[in-house]
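Here the structure comes first, spelled out in structure tokens, and everything after it is commentary.
Of the protein chains in this complex, all but one are displayed in their positions.
After this line comes chain A, so read on.
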Amino acid sequence: MNSEQQEVAQFVLAQTPFSHLEHSATDYFVKHLDVIYLTRENQTQWLQSESPKLFLIRSGLYDLVDAKGDVITRLAQGDYFGFPSLLTGEAIQNRLAVQKEGIVYMLNQDAFDYLRREYKPFEQYFVRAHANRLLSSHYKSQNNSWSERKISELMSRKAVSLSPDASIRQAAKKMKEHGVSSIMVTEYERLVGVVTDRDLRNRVLADEVDPKEAVSTIMSAKPKFIFENNRVFSALHLMLKHNIHHLPVLDEHHKALGMITSTDLLRQQKSDPVQLIGRIYKSHSVTDLKRYAAEIPGLLRSFSHNIDDISLIGKLLSGLTDALTSRLIYLFQEECGAAPTSFSFICFGSQAREEQTLHSDQDNGLLLPDDLSEQHQDYYRRMGEFVCEQLVECGIRRCPGNIMASSELCRMSISDWCEKFFAWIKSPTPEAMLNCKIFFDLRFIEGSTALYTAFCEQLTRISRNELFYAAMATDIKSNSVPIGLFNQFKLEKDAKQHKYIDLKKRGVVIINDIVRLYALKAGIRRANTQERLDALLKHSLLSDHDVYNLKDCWRFLTQLRLRTQINEEGLPSNCINPDKLSSLERHQLKEAFYLLKLAQQAAAFKFARGSL
């Protein structure tokens, strides 16, 4: 009597997962729906932790906002929400910001659980959607360790199996063919035994068993196994407990899916970035270092799929470069004797700001005490050359501007470094300004912190110069933010007439420049833009509101920049075509540029009043 909810049913049937399910699933869903008109005012009434529900949007627009107030995603017709609480039983973490009210379908927990039980694809769809949202919203590197992952995520190989009546030789041949060290013996897709390399040695060769015998005579019958949705940790536990190296993986219906080996687990452990940095710090040869460095691009690729906070990638890469540099300095001293005096190995630019990408080149230098003997100077020349050369071997390119410890101009005493900075500050030519932007972002990597601190103190003293600030502010102002009078994007064109916006040059760089200027004025000795902004909160130079705005802009622009690295249009790197953005992103980008323009003008007003 109730199967004629045609409009609702038609709509639901067009949505995944229902489009892949029997009609009965849609019928059940429709029959158990509650329909509401979701508005700003009544949303709290429906989103309650005590009675979690699955929501399916029929009309309207809603932003999903996390506990910190960040927009996770925009939801519109056909989108679901609310399922994380249904799946986990945890309290609702996110809330909705209603952009346009509309019709929303709700399903209660009982009905949701029924559909999960009855229709596997339904279950899979929401479990996967939940996992994706977890990964994309926040990468929790500390508590999301590899051992908590599911088996199915790291099981790459397909099942290699044969029937119990096959011969031992057939088993050996099949193992050779697939390059595996173990094979599953299955009957009607059900696991009945396992044969490993070791079994072939101990139970066949050593016991002189005829290879024509059936494999069932030598297999380990009723082997231990694990289900695909168990945790990696459980697999590890089983293997250690029973001293086995091969564990068959089954699905819920006990169908054999594949084998997981102790090597697979080790490989997982290896791809943890923290582990890699750890191993770099412990390595004892340049060869080892190079081998570890070769893992970085792959690691980064697998890593960047899991996070969307690009600042983590910059930090990770800079951390790896720091580790490589430190270890090279250590290995150099092992080889050529300990350093004769105190020294500081420092870095500049993007490495100092911890904004490195895979394409970043070296920006480093050596800070030495005054009045070194020629012999000592020679030692540091060799150190600089060794470190820079080996870094190139590890995949970090030479600096085209020769800002490297191997260059005399970047391997100087404190006094010489100060003189160099002072010259730029005294006569702020465009070239000097360019240098300031690179060299005033500096960070200590290895050696004597006392020497580095002494240098920073002197630097703060000589850079305290209003005219210099004014010159920097004017220089910043000359780099235009790509937004026009009526909030329209100002696009650039390349030779092929592609229209684009350079997010790095016209966005991130301007923020970095503005923040550097304020940091210098406030005497903040940090290089990372976000950390500088955090430190600026304690000063009265910028209001808290302005600081937060700049932080948001920076984060948004860098995030967007990450995506440009996969652009399909053949635009220059770091560039985007705003037409390709969603309306929400376009809106946010305009907002970011608008705020940036205000900050730029404010800086010019504050520091360059006299000279404009």
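We take it that a residue touches a chain if its C-beta (ideal position, glycine included) is under 8 Å from a C-beta of that chain, and two chains touch if they have at least 3 such contacts; residues count from 1.
Quick note on the criterion: contacts and distances are computed from a predicted model.
**Q** Hey, which one's the missing chain according to UniProt: "Electron transfer flavoprotein subunit beta", "Hydrogenase maturation factor HypA", "Cytochrome P450" or "3'-5' exonuclease"?
**A** This omitted chain is identified in its UniProt record as "3'-5' exonuclease".
**Q** In the whole complex, not just what's shown, which of A:6, A:243 or A:540 touches the removed chain?
**A** Hidden-chain contact among the options goes to A:6.
**Q** Among A:58, A:477 or A:504, choose the residue that contacts the chain missing from this document, as touch is defined above.
**A** With A:58, A:477 or A:504 as choices, the missing chain is touched by A:58.
**Q** Out of A:32, A:382 or A:539, which touches the unshown chain?
**A** Touching the chain that is not displayed is residue A:32.
**Q** Can you name the residues of chain A that touch the chain not displayed here?
**A** Against the left-out chain, chain A lists 1-2, 4-8, 11, 30-37, 39-42, 45, 58-60, 100-103, 106.
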